[in-house]
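Structure below; questions to follow.
For this view, one protein chain was removed and the others were kept in their places.
Chain lettering (A and B) follows the sequence in which the chains are written, and residue indices restart at 1 in each chain.
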Amino acid sequence: MKMLVNAAGRPVPSELPGIGPLLPYRGPWARLEAGDMVPRILPPLRGESPRRSKVAPSLRAAMERAGLADGMTLSFHHHLRNGDAVLPLVLAECERMGLKNLCLAPSSLTDAHECVADYVRRGVVSRIHTSGVRGKVGKAISRGEVPVPVMIRSHGGRARAIEEGSIAIDVAFLAAPACDERGNLTGALGPSACGSLGYAQTDARHARHVIAVTDNLMPSSLTHISIPQYLVNQIVVVDNLGDPGKIASGSARITRNPVDLKIARDAYRLLRASELLAPGVSFQVGAGGASLAVAAYVRDYMREKGIRGSWGCGGITGYMASMLEEGLFDALYDVQSFDAAVQDSLVRFRNHIEIDQSWYANPLNRGCVVHDLDVVVLAALDVDTSFNVNVLTGHDGVLRGASGGHCDTAAGAKLSVVVLPSFRGGVCSIKDAVRAVVTPGETVDAIVTERGICINPLRTDLREAARKAKLPVKEIADLKAEVEALTGKAEEAPLPDPKPENVVALIEYRDGTILDSLFRIS
Amino acid sequence: MSKAVVRSMLYIPGNNPGMIQQASVFGADSILLDLEDAVVLSEKDAARHLVCGFLRTLDFGDMLVTVRVNGADTPFFAEDLRRVVPCRPDAIRLPKCSSPEDVRAAETLLAEIEEQNGMEPGTVKIHAMLETARGIAEAGTVATCSPRVTALTLGGQDLTADMGVEKTREGDELFVARSLVALAARAAGIDAFDTIWADVNDNEGLLEETRRVVGLGFTGKAAIHPGQISWIHRAFVPDAKKVAAAERIVEAAAAAEREGRGVVSVDGRMVDAPVVRRARHTLDMARLVELEVE
Partner (left out) sequence: MAMLRRPAQAGTLESSDCLVSVAPSETRELDHRGAGATFFAGRTRGLVNDVLDSLGISGATVTIQDQGALEVTLRARLDTALERASREEDAACPRQ
């Protein structure tokens, strides 16, 4: 067991107990260019008697019928966001059943999943695969309380991992806001509606056993179907999938924060200078703050010039849905619907298309959406002078974010722009080296702050265009110095010793190689 | 060395560190750090410390930096000046200037403070805020009573209150006051700043008003929100035809000078010196424009 330095200059273990040998990151397209072929793992065919009712008498009965045992892998989707009651419900039942050492593989962990920290401490859960993590669970992982190092993956990476069997799901518990008696289900309808079920579909296709959990068993046939019946083994009916108020937030509004608006405006000016805002443009923006506000400037420009985009994608907010309705796009590819307006659009408009996370971003399938993206505007917690981006850990090194589609879109897009304020909470956002690399600098074309735009030296064409457009371009090292003159240099906690035995989590790049390691903090 | 042209002045409440620390980010030509109306009585001391701290340490770039102190009729006036002046703002905004005597009283104090602090006398300038009927009536004498006075500013809210009239969106009630201030400022060779536009959601209205006051001769306008700055700047942009015409005039003047001719002629018509000056000013304004504007 030793530490290697990968192509991003980060220390990663060559192997880890409980995980096995690991491949270090070799560059964003190394595996693609090498033509690596990876077998797909699918669950075996196994018939069920005709006209059998799938509705289980109870959650416990369903779990027993699924053959749930110690050490098995359970998966969930996080489309119910902070309102999810399903994952806590299932884990509580697992504990009552005396199950131990389970592997938890949700698409991500939200504020609704704080209980996972306790289940880890009590031995119910001993492995975790996730895109993101917050609160108590983040702290527990950072302190090394999970027996096996946690695997952090992007949306595209998770899809690939499930399809190749690196995440071998025994039982998928899929919250289903609307489900008929045969097991056809969707997230677009029902009192606990969440919109697209993009992070559930890959699970449904590859898990050994699929249990739909619903609070809305429909007496009639469901006609808007996200996951078809033949992928669903059982149905469990509960009173409530969760808190609807926290599932679908109110419509995402454009920020009024003047600093965020300044950042958004300069990012928009960079997009204009790149000449990519032309008929047929495709883009993705974030869910709030400066990265959503860019959409407002782009929208006004598209209206003014009569530009029609080809498609938008990603986590979709009401803002993007209204742009679709206005005719500014041919289509929207929706892998996650952020608010109620989006759910409505998904049902009403044929060109608002629900896609799964493999379709969205798996780098090893026959062509994912992000590989055709023109522009992506992304947020970040902090960045470094090599343009690496951290969306996972706070300044103190504790896990509190998510990989999400960040590295997928940054790699795939023709132009990837990261927006963030130059300092937050009195601390400069530009570091010499981020504590966790989620998106490697070579895939980041520009970083836009309220005090200047930094362009990756690899992009001489973009630099030229920005200079010609008289944009406030600065060298990233200069901007860092300028901001630190204002904030002072933060006293960073001492970096942990980068030894394999101190690794508490691995950041896997979308292609399965290891991009960075997270070490135990005291 | 601060900017020669000051089209916008961003007002920032003096007790708000989150806003002061971002002062230089929004592209304003100048700022006003406010110790007066934007600060409650119980926090006047706190605002003073904060503003002085930032004056000493923040890099304001080439923005003109001004501080509005509390009025001479308040208990805070003298202490405001004593603490702020040594921090070397470009100018002090004096509220409720109603006469040259008000300016001179402040000036005496300023001179004293400058001397006590080893500063060159006259370092800190005065922007006289005219917001009473008397002040407007005395605009001409206030503008010329001291070399420290480098700008007149109009306080529309207080003025209309003093006049006992309603402040309207169209602003007819301020027309004469504005003209007097612009004329007095121009006669004295100093700047004139117009009053705030309170509706931060109505940028079209702001643009219209700014165009109108610029048309009267004001050199700049107040902004109470960063979002107003680009709209204010837009009002100073001459339209494309005027810019093209200005370019031809300036070129013709340059040609005349090269060829040693005394008379400048454009499109067969004689163009005299004030017109050439106006054309140069138009081109200066055009050059200041950001990429986005129209």
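In this section, contacts are C-beta pairs under 8 Å (C-beta built on N, C-alpha and C of every residue); 3 or more make two chains touch, one makes a residue touch a chain.
For clarity, every value in this text was computed on a predicted model and none was experimentally measured.
Engineer: Taking the entire complex into account, which one of A:159, A:427 or A:479 touches the absent chain?
Structural biologist: A:427
Engineer: Looking beyond the chains shown, say which of A:101, A:251 or A:487 touches the absent one.
Structural biologist: Once the missing chain is taken into account, the touching residue is A:487.
Engineer: Would you mind spotting which of B:41, B:165, B:187 or B:254 touches the chain that isn't drawn?
Structural biologist: B:41
Engineer: Tell me which residue among B:54, B:193, B:218 or B:231 touches the hidden chain in the full complex.
Structural biologist: Touches the omitted chain: B:54.
Engineer: Which residue numbers on chain A touch the omitted chain?
Structural biologist: 395-396, 424-427, 486-488, 490-493
Engineer: Residues of chain B in contact with the chain that isn't shown?
Structural biologist: 16-18, 21, 41-42, 44-46, 49-50, 52-54, 56-58, 75-76
The rule is simple: only the chains that are shown with their structure count from here on.
Engineer: Find the geometric centre of each of chain A and chain B from their Cα atoms only, then give the gap between the two centres in Å, rounded to an integer.
Structural biologist: 49
Engineer: Inside the complex, what are the residues of chain B that reach chain A?
Structural biologist: 21-22, 25-26, 58-59, 225-227, 291-292
Engineer: Which bits of chain A are touching chain B when the two form their complex?
Structural biologist: 258-259, 261-262, 265, 269, 450-451, 469-471, 485-486
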